[in-house]
Structures are given as C-alpha cells and as structure tokens.
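Structure first, commentary second.
With one protein chain removed, the remaining protein chains of the complex are shown where they sit.
Coming up: chain A.
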Amino acid sequence: MSLDLLAPQEGSLDKVGDKTQLLGCFDPQVLTFIEALSNSLLTSNTAKYHPELVALGFWLRASNIKNMQKMKPSGLLKPLGWVVHFTPANVDTMFIYSWICSLLMGNHNVIRVATKTSALKSCLLDILKQLFARPEFTLLGQHNLFVHYDKHAHYSATLSLQADARVIWGGDESVNAIRQLPCKPRNRDISFADRYSAALVAGESCTQSQNVEQLADLFWRDTKPYNQQACSSPKVIFWLGETRYLPDFLNALDNLASKQASSITHKNNQLINLQLVKSHQQNSQTLLNNRICALAISSLDSQLMEWHAGENVIYIRQIDNLESLQNESSEKLQTLSYWGIDKDRLLKQIGSESILGIDRIVPLGQALDFEPIWDSYDLFSQLSRTIRFS
C-alpha cells in the first residue's frame, strides 16, 4: 500500500524531517504564501462554486491574519518541528485552518487527507499544487506535504513516531485509534473529537417578522455549509422564553433551505432521525417537516446527538430561564452561538455556574468562523514552544 502525494507535485518525507531549516513564527515567506492562497481561492473559477472555499479565502486575507497575529503568545517562540495532521472525512476544509495555524508557527507539516474525495477537495488541492509549483513557494512545498494513504497502511504509525505534534480530527473512534499509536515522549496531541453545537435564541427578542428573518438568515449561515455536519454547526436551538415567533422563524428558515438543491436521500435520512428520536422520547413533537425538520424535544441526551446526521434536522429545546442552560449542557457541547440576548447577561450566567462543555460562545452567524483557539486548544501556543528567558 503506497503513499500518494496530493500536493506539491514532488516531495519526500525526508525533507519534511529536516528540521535544520525551520522558519520563525509568522515568517514573511509564510505570510506571502497565505496571501497568495487567499487570492487564488477568491479569484479561482472553480473555487467560487464552493462557499466553504470562498469563506476560507476570506479567512486567509492578510488583514485577518494580521488580527490573528495579536493572539500569538508573547515571549520568544520557536516552532515545534514536525506536525502531522489527520483530517476528517465529513468536513472538507476544516483541516486547512489547523494546518495554517501550524504553518504560521513555522512548523513542517504532513497532512493526511481522508479517503472520501469531493469536488471541493480536488479544487483545493489543485490550487495548492499550483502555488507550490511557483519558484518562490517551492521550498515551502517541500515542508508541507498533503498525502493520502489507505487507513490500513502503516503510515499513520510511521508518521506518529516522527511527529512532534499530532493534530487529530475525527470521530471519537478515529481519534482514539490514532492516539494508541506510539509517539515521541514529548509529542503533543491535539484531538478534535466528536462535538456538537447549539444556538441560544431569546424568544422575547423576536418582535416582528423582519427580525425573525434576520434570525433565520444567521442560523442558516451557520447550518448550510458542510451539510450541518461540522462540529460547530448548530444542531440544537435552546429557545429561551416566548415562543410566539418560533413558527415564523422555522418557516423563514425552511424558505431559505428550499432554495437549495436537495439530495435523494435527504428526506429519508430526516425520517430516520425523527423517528429514532420520537421512539426514544415520549413528548417529542414535530414542529415542521418539510425541507427543514424541526423537532421539539423534552430533554437532550447523548443518544439524541448520536442520531443527528445533519440534513437540516433541528432539535428545539424550549427553556424558561437562562439557568436551565447548565442542565442542558454536556462535555460534548462545543460552540454556543447566541442571538437576542445581552452579552453581559450571558457572560455572567456562564461565568457563575459550574458547567460542562461549551468551549466557545459567539454571536449567531459566526459559529463556523475558525479561530486559533479552537475546542479550547490555543493552537498557536500548542504548536510552538516558548523559550522562558530571564
């Protein structure tokens, strides 16, 4: 079983392992490359058909990278060395974000791209290949290999023995399988395991059809990409208080979803999800069953989240007060996006309670915006070493 090099055109693991040529953190060469990548994504004729790639292009703009530089830890920083990335199959661009963070810190990288191919993935890899072929980025290409190999091949084990850090995206099972592979004693594992996300909507802030439509727009922005399957895509709405405008919101959302092409398996997968939940929970009620499938649930449990397969299914959990959030949260809850609620009030509530889960709280509409602090890992500090100097 062989190792296929997807980008650049040529390269070898030996060169990646050569750590005499590590760059510094936020090296100008890297910044130029990222800017070029951003330009390619935003001007490519094929990338424009993939909103996820356009979003990535925006995220990589020089101004945003400059903002991120402010999140870099202070002090004397050096790259870790060799970072191996194991990417997820369901979310095509997520691994680029963590790779960029590692690249910015000056590391050499090997990125194992998951088996399932998609038009989006090929488009992205083509762009990377073209960039690495440019003379000014050839050296960078030698130190950043995008590879594919069969999951039964030995490469995961081989790479694990050489890595200074492993960035492991995946379901819990894949993460555990990789973590069982022997690694260097000081290797750092950054594990992005199964998580789910939720939105908190204050019903009292829905006052008229206009702002209900805004609410639907923002929620759709967070759920449409990746077919609602990213760990930060909201699958649950905690609807706080007044429910008068809930049906209007669902209808507005359904209108947005109906403008999208649907797949032949979409409704059947929704039906399976809906019936599994109903069979399990006596009081669950279907609120809407069209392109969007909204299900009012009486409590959240891990079983319900396991059955959720994206496909525009939304669990609606009505809560009477903000305090209830504590009981609804679990270790697996990653992002809470909020709408219609005062930031300070929410901060005060979350800050005062002992609460499981919730690693990220962002305004609705920004759930998928990747940040260098992700799943409560500060990637810049995790993927670098700080020289303590006094």
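In this text, a residue touches a chain if its C-beta (ideal position, glycine included) is under 8 Å from a C-beta of that chain, and two chains touch if they have at least 3 such contacts; residues count from 1.
What we mean here is this: contacts and distances are computed from a predicted model.
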Listed names "Acyl-protein synthetase, LuxE", "FAD binding domain-containing protein", "Cytochrome C" or "Alcohol dehydrogenase", matching UniProt entry of the absent chain: "Acyl-protein synthetase, LuxE"
Touching residue (missing chain; options A:Q282, A:N321 or A:S354): A:Q282
Residue of A:K48, A:R61 or A:K267 in touch with the missing chain, whole complex considered: A:K267
Positions on chain A where the hidden chain makes contact: 262, 264-268, 271-272, 275-276, 278-282, 284-286, 307
